[in-house]
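One protein chain is absent from this view; the other protein chains keep their places.
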Amino acid sequence: MLEIPLITTENFITYALNGLSRGMIIFLVASGLSLIFGLIGLINFAHGAMLALGGYGTYVVIQATGNFWLGLVVSVLLVSLLGLALERKVLYWIYDEPLLGFLSTFGIGLVIEEALAVYFGSRSYTVQSPLSQSVEVLGVSYPSYRLFVILVGAAVALGVGLVLVKTRLGLEIHATANMQSTAEILGVDTARIYTITFVLGTALAALAGALTAPITSMYPTIGLDYITMAFLVIIVGGMGSFKGSFVVSMIVGQVIAFGWLVLSPTYVRILVFAAAMVFILYKPRGFFGKAEVHE
Amino acid sequence: MSELLSVEDLNAFYGDSQVLFDVSIGLGTNDVVGIFGRNGMGKTTLLNSLVNRIDRKTGTVTYRGQDVSAWSPHEIIREGIAYVPEEREIYPALSVRENLELAMTSDIDDDTREERIQNVFTQFERLGERRNQRGGTLSGGEQQMLAIGRALVTDPDLLLLDEPTEGLAPTIIDDVVEILESLVTGDRAVLIVEQNINRMLPLIDRGYMIQTGRIVEEGDSEHLSDEEIHDKYLTV
Amino acid sequence: MSDRLSDVRDVARGLPRRPLLAVGVLLLLAVPFLFPGQSDLATEALIFGLFAISVDIVLGYAGLLSLAPAAFFGLGAYTVAKLVVDYGQSFWLGFPLAIVLALILAFVVGYVPIKRRIGNVYFVLFTLAFGAIVHDFFFVTTWLTGGSDGLGFFGPPEVLGIDLGGSTAYYYLTLGAVATVGYGLYVLIKSDYGDVLHATRQNELRMRYLGYDTNRELMIAWLVSAAVSAFAGAVYVGLVGIASPSLVSFALTGDVIIWIIVGGTGTLLGPFAAAIGLVFTQELLQNLWQGGYRLLLGVLFVVFVFVLPDGLVGLLRGDE
Amino acid sequence: LGGGGGGGSDSVKIGAVMALSGPFARTGEENRRGLEVGQEYLGGEILDSEFELIIEDGESDPNASIQAARTLVEDEDVDAIIGPVSSGNSISVMQYIKDEGQVPHLMTTASSVEARENPENCNEYGFFIWPSNRHLAPTGTQFIQELPNHIDRDIDPSRVHYVSQDYALGQNGLELVEESMNEVGGEVTGSTLVPLGETDWSSYISEIANSEADVVTGVLTWGAAAQLIPQANSFGLPEEKVMMFNSGKPIGQFAASTMPNEVTVDGWFGTHFYNPGLDTDVNNEFQSLYNELDSSLLPNSTAGASFELMRALATAIENGGSTASDDIISELEGLEWDSVFGPIQFREEDHQAALNFFGGRRVESDGDGSEVEVLAEYPDVIPDARCSL
C-alpha cells in the first residue's frame, strides 16, 4: 500500500530545495561528463575520481588553512590542471577508439581512487561546512550552505550555458562536436577545443566534489556513487546536451526528494535507473539529444 | 609566375589502398587552375591532401614557400586558404549566419565581420533572406551557396572548390560562375575540381586531367577542350 | 617493441604446447599437496578463472562490453544460499536453479538491447544501470536477501562420505567443475560457432547478409556467459559459505574486467590464467602492502591498456 | 578439518578482522587503533615472548569478513580472533567460527541481540565487551524518561521516533526500543531505517523532522553519525527534536574530535559507558598511549573496546599458560579485570559484560574542547543471560 502523507507548504518547499541542492550536484557532474562525451565521444570513467579529487583537495586545504573558500578554488584549479595533463599527454591519442578510451579512463579512475584510499584511508572525512546557519527562504528555514550549492549550480548552468550559446567558443565547441573535420577546414583548432572542453568538464566534476564535501563528507569511491547517476542523467537528457543534463538533473533531484514519501529511497534510485534503461533502449538520444554540445 | 602553392610527388592512402600516385601540381598567385576527371579518380582526395585532411600521405606541399605538409588542417587554413568541400558540410543545427561566423577566425574585428557577411548576402540574395534559418533545413542548392559563402567571408588568398556547381539549378550555376569570375579578377588564386569541364574552361588558366590517381594530362583551357582528351578521360 | 620483448615472445612461442599443457594440468592437480595451506585460495582462483572466461565470451568474442557480470555471478551465489539457508533445500538443487534464473534474467535484460543493436557505448551504459539496480536490489531487500547482512553461513554437504566442506575436497570438486565447464566453452569457441561470433564482432552487417541471424548468435553468447557466471557464483558460495552484496558489486565487475584485459580479450586461456595469477598476486601484494595492493592492480591495468592492449596472450603470440 | 584449536605453537598469534573500508571504516579504524595501543601496552609480548598481530580488512562486508577470518584461522593459524566490527559482519564470522574456525572469538562492537542471543549464532567461542541492544535500549529509554527534568523544553518522553541503519543492528534495535518503551507505557511512533552507505541524509532528516514524536532515538554507526549530526544541525533539527542516541555517538570522544562544533549544539543527548575522565591507571595509560599514536583524535570507547579485548586475551593466555582454544576460553570465562570502562567481567553464562552507563550531553569546556555533562547514571547494566552456550 502506498501511503502519501499530506504535504504542507513548508514541507513542500523544503523538499523541493532538497531536490534542487541534490540535483545541482548531479548536474555539475553530469554536465561535465556530457560535454566530454558529446564532444569527444569518450565515456570518461575517470570523471568520478576527479570529483573525489576535488573533494579531497578541498579537505586538505581546509586542514592546512581552515579556509573552505580557498580550498574550493585551489582544488578546482589543481584538478583542472590534472585534467589538462591527462588530456594532452594521455587521452588525445585514443580519441578514435571509444572502447580503449573507456577502459583507460576506467583504469585511471581506479588508480586515482586507490591512491586516495592509500593516502587517506577508506574511511570518510567530515568537511566542516563554511556556512553552518540556516536562513529563512520562502517562509522556511533552510541550511544556508545548501542554498549556496543551489546558487552555484544555477550560476554555472547559466554561465556555461551562455558560453555555449552566445560566444564564439561555444560555436567552435558545437562545430567540433558535430563535424570535427569540417571545423578544421574552417580554421578551428579542434585539438584546442578538445582540451578546453575536457578541462572544463573536469573542472565541473572537481567543483561538484568540492561543493558536496561539506554535505556528504569525503571518501575515495564517492565518485562512483555519483557517476552512475550522472551517466543515466545524460542518457535521458541526451548525450552531449547541456540543457538536457540540466533539466534531467533537476527532475531526478526532485524525484528523489519527493520519492521517499511513497517509496523507500533505495527503491526510488532503482526506479530512476530502470527508467534510464528503458530510455537507452527506446530513445537512446534522450529528450534533448541530437548529440549537440549546444543550447 | 610566382609560386603560391606547389605539390610534389604526392601519394595518398585510405587505410591500405592508395588513391593518389606521384601527383605534382603548381599554382601561382592570380592563377585559376582546374582539376578534371571522372568519378572516383581522386580529385577530392587531392584537395583533402592539400589541407591534410586524410589518413596518410607522402610527398611535399609548399604554400608561400613554407613546407606545410605536416601542418594540421586549421593551421593551413589560417594561412589564408578557404575550402569548399564536396559534401558542403553545412552545420545543420546552426543558422546561416552562425555558419558564416564560424568560418571567420577571432582576429577579425566586428565591423569587418559584419561587412563580409553583408557581402555574401548581396552576392547570394537567397541566403540573406534565410539568414536565421537552420542550415539543415536549406535546400541543396542553398546549402551549396552557403558553402561557397562560408569560404568567401574569409577573404581567402587561395580558394579550393570541390565541384561547386554540383546539385545547383542551371540558373544558380550561372550565378556561381559569375561570382567566381569576379573573384578571380582580384589578387587570388583558385583551384577548382569539376566534372563539368565545359562550364569551367572559360574560367581557368590551366588545368590537369586526373585518371585513377595519376595526372595524365596538363595544359591550358584550349588544350583541354580537345575532343580526344574528353573522350579518353571524361566520357563514361 | 624492444628486442628483449620479442625474445620473450620467441621463447614463449618456441615452447612446445602439449608438454606445457600437461605440466599445467599436473600442477593444478597437485596444488593441495604442493601448497597445503593455499587450497582455498587456489579454489577461489579457479572459480574466478572460470568467471573471467565466461565474461570474456561476451566481451572478447561477442564484442559486448557488459558492466554487469557481477549481477549474474551474484545471482548464482544468492540462489544457492537462499535455498540452503532459508528453505533448507539441497545445496545441489541450487546449481540448476541458479543457471535457470540466470538464463531467464539474462534473456529478459538482453533481449531488447541485442535485438535493437543499441551500440557499444549504449550497451556499456545500459549494463551499468542494470548492474547498479541489481546491487541496490540485493542490498535493500533485507526480507529476501538479508540485505547488507548477507545470506549465510553454510557449507557444502557430504557426498559419499566425503565432506566437501574440507578445503582439499572442495578444491577437487571445483577443479572438476571448472575443467568440465571450461572445456565445454573451449569446444564451443573452437567450433564454427566461435568463428561466427568472431566474424559477427568484426562485421555484423556482412554476417547478416550471409544468412546468419546475428541477434540470435549474440543472444546465445550472452546467455551462455550469464549461465556460466551464475554457475561460477554458485560454486563460489559453496567455498565461502555466505552470499553478500559484495558478490554483486561493481568492484567485482571491475576485477573481472581487469583480469580479462590483462589476460587478453578474445582468448580463453588468457583471462583464465590472468584471473588465477592475479588472485595469487593480489594475495602476495596484500601481504606486502595491505593498504595499497589495489593501487598496484590499478597501475597494472593501466599499463596493460596502454602498453599491451592485447594482454598477456597477445604478448606471447606476438600479434601485431 | 577446520583450522583446529590453535595449539601450542611457541609465539602467540592474534588475528583481527577490521572493517578498514566501506561504511564501517570509521569504527574499524578506531578498533584497529585500539589494538595497536593494546600491543604497545603489552610491550608487544605475551608469555614473555613477542606476539604477532595480523589485521585483515573485512571491507564492511560479511563475505569479505568471513574470508578474512578464514585466512587468519586456516592460513595464519592464529590463536584467537578479534572483530569484526558490525553485528551483521560479526554474525557471519560467528557462524564460521562455530562450524569450522573454532578459536576464541572476541567481538569489538557487535551489539545486535541477533548476534548474542540467537542460538544459531552465539556460541562458546564468542565473547562480547561492547553493550548489546538489550543493554542499550532500556538504559536509553530510562534516560529519555528523565530528560524533561534536565532541559527546559516542553517534550513528551513517552513518544519516540526511531532512527538507525537498515541492517542487523538497526532492525533489531527497533524491536528492543519498542519493547522497552512499551514497558514504561510509551510508544515508538515511527522509524527511519537508512541504507548503509547513504551520504545525503536530507530526505531522512525531513522524515524525522515531520515525525509525530518529540524525541528521536536509536543507534548509529560512526559513519552514519558523521553524516547525521552535521546534516541535522544544518537543518536545525535539534531545535525541533530532542536527539538522544544510545552507545555514545553524539557525546562520544570520537565525535568530539571529528565534529567538535557539531556535537555541542543544544539538543543532542546520548547514553554512554566510557568516561574519559575515569582516573585509573589503565585508563590513564590507555589515554597517553592513544595520544602518542594519534594526537588529532581523542581516546574513545571504540578504540577502548578492542584495547581491552587484547588485554583480556593476553591475560587469559598468560593465566592459563597455553594458547589452546579450550584453555583460552576457560580462562576468559568469568575473567574479571580493571578496564578503561571500570571493573568488568565476562559473565560465564553468556560471555557478556556489565557496564556502567551514564546519560548526558556535550558542552563546551573551559579549554578549547568540549566535555560531557553527566545528567544521570546507570551502573552495572547487564541483561539476563539468554544464550545458553
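Just so it is clear, A, B, C and D label the chains in written order, and each chain counts residues from 1 on its own.
What we mean here is this: a contact is a pair of C-beta atoms (placed from the backbone, for glycine too) under 8 Å apart; a residue touches a chain by one contact, two chains touch by 3 or more.
Everything that follows uses one rule, which is that contacts and distances are computed from a predicted model.
Engineer: Of the candidate names "Na+/H+ antiporter subunit C", "ABC transporter ATP-binding protein", "MrpA C-terminal/MbhE domain-containing protein" or "NADH-quinone oxidoreductase subunit B (NuoB)", which one corresponds to the UniProt protein name of the undepicted chain?
Structural biologist: UniProt lists the chain left out of the view as "ABC transporter ATP-binding protein".
Engineer: Could you tell me which displayed chains border the chain that was left out of the figure?
Structural biologist: Taking every chain of the complex into account, the missing one touches B, C.
Engineer: Please pick, from C:Thr127, C:Thr174, C:Thr214 or C:Ser244, the residue that touches the omitted chain in the full complex.
Structural biologist: C:Thr214
Engineer: From the list C:Tyr193, C:Phe280 or C:Phe306, which touches the chain that is not on show?
Structural biologist: Selected residue, touching the omitted chain: C:Tyr193.
Engineer: Could you list which residues of chain C touch the chain missing from the display?
Structural biologist: Missing-chain contacts on chain C: residues 187-188, 190-193, 195-196, 198-199, 202-203, 205-214, 216-217, 220.
Engineer: In the full complex, which residues of chain B touch the absent chain?
Structural biologist: Chain B touches the chain not shown through residues 16-17, 39-40, 212, 236.
By our rule, only the chains that are shown with their structure count from here on.
Engineer: Which chain is most remote from chain A in terms of Cα centres?
Structural biologist: It is B.
Engineer: With centres defined as the mean C-alpha position, give me the chain B-chain C separation in Å.
Structural biologist: 56
Engineer: So, what's the distance in Å between the C-alpha centres of chain D and chain B?
Structural biologist: Comparing mean C-alpha positions, chain D is 79 Å from chain B.
Engineer: Mark out which residues of chain D touch at least two other chains, giving numbers and ranges.
Structural biologist: 20, 195
Engineer: Would you mind listing the residues of chain C that make contact with two or more other chains?
Structural biologist: Where chain C meets two or more other chains at a single residue, that happens at 139-140, 291.
Engineer: Got a list of which chains touch which?
Structural biologist: A-B, A-C, A-D, C-D
Engineer: If we count contacts the way the header does, which residues on chain C are in touch with chain D in the complex?
Structural biologist: Residues in contact with chain D: 37-38, 40-41, 139-140, 142, 147-150, 152-153, 155, 163, 165-167, 240-247, 290-291.
Engineer: For chain C, which residues are in contact with chain A within the complex?
Structural biologist: Result: residues 65, 112-113, 116, 118-122, 124-126, 128-130, 132-133, 136-137, 139-140, 250, 254, 257, 261, 291-292, 294-295, 297-299, 301-302, 305-306, 309 of chain C touch chain A.
Engineer: Using the touch definition up top, name the residues of chain D that touch chain C in the complex.
Structural biologist: 1, 20, 55, 57, 59, 61-64, 66-67, 70, 74-75, 88, 91-92, 95-96, 99-100, 166-168, 171, 195-196
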